[in-house]
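The complex appears here minus one protein chain, its other protein chains still in place.
Up next, subunit A:
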């Protein structure tokens, strides 16, 4: 029996080692250096206690990045969730060429974010297609393009992000829709329920676990928004996000690892709390109505 335990342990050892070396240790180490003034280029460091965390709450750049991140999350999650659900409902119907539509909506989500961001940088540029479209409908596009204007830069990135994400979440909603038994809809139809009533009383409640999954996953992903900002604006024009702030502090300028680690942990706490709140909210609503 002890041999069996040893063999099991040895089987798990490669994963355990990888976890400890590449996950657990860096996580703990960065937590510790969040309480120091550790900089990559500096020899030695000193303990600053909660100093980095206090400084973060007085740092206009961090507060602005945090504000932008919340705007990004609040702006993209409902749009992504609603649009992907509508698309899933649409491609769930039987019609000729629906496979093509499913694939078409899904393709952006398997395309490299860098490639998509570069393409959209051109679309949003001065004289680009988006500016031309805006002019066609009588709107005045920003003089230097959508990404070089503080009023439109973040919204433009958010729009691109929604476009890119809906295909993936559509597929998850589609899987959820497929798992709803047809008998429920047949029974509702016999009882004279309208399509809207069926959607509200059957589809939405039974999609609740999927919706929760999508909202939580998408929230975490949106709080970590970085690549599109790095490629499209480099955090300029009021588009810096919390993760971009961490990158800027930790890996550019002064390589301020202590400060950047504190910011990363603060973001970790925020994401954790919001995820817990989302779970609690859905659990509460289950007790009340569903």
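Methods note: a residue touches a chain if its C-beta (ideal position, glycine included) is under 8 Å from a C-beta of that chain, and two chains touch if they have at least 3 such contacts; residues count from 1.
Everything that follows uses one rule, which is that contacts and distances are computed from a predicted model.
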{"item": "Choices \"TonB-dependent receptor\", \"Putative tricarboxylic transport membrane protein\", \"Extracellular solute-binding protein\" or \"Spore gernimation protein GerA\" - which one is the UniProt name of the chain not shown", "value": "\"Extracellular solute-binding protein\""}
{"item": "Selected from A:148, A:199 or A:268 as touching the chain missing from the view", "value": "A:148"}
{"item": "Contact with the hidden chain (one of A:98, A:126 or A:197)", "value": "A:126"}
{"item": "Residue of A:40, A:86 or A:133 touching the missing chain in the full complex", "value": "A:40"}
{"item": "Of A:146, A:173, A:237 or A:259, the residue in touch with the unshown chain", "value": "A:237"}
{"item": "Residues of subunit A in contact with the chain not shown", "value": "40-43, 125-126, 143-145, 148-150, 234, 236-237, 251-255"}
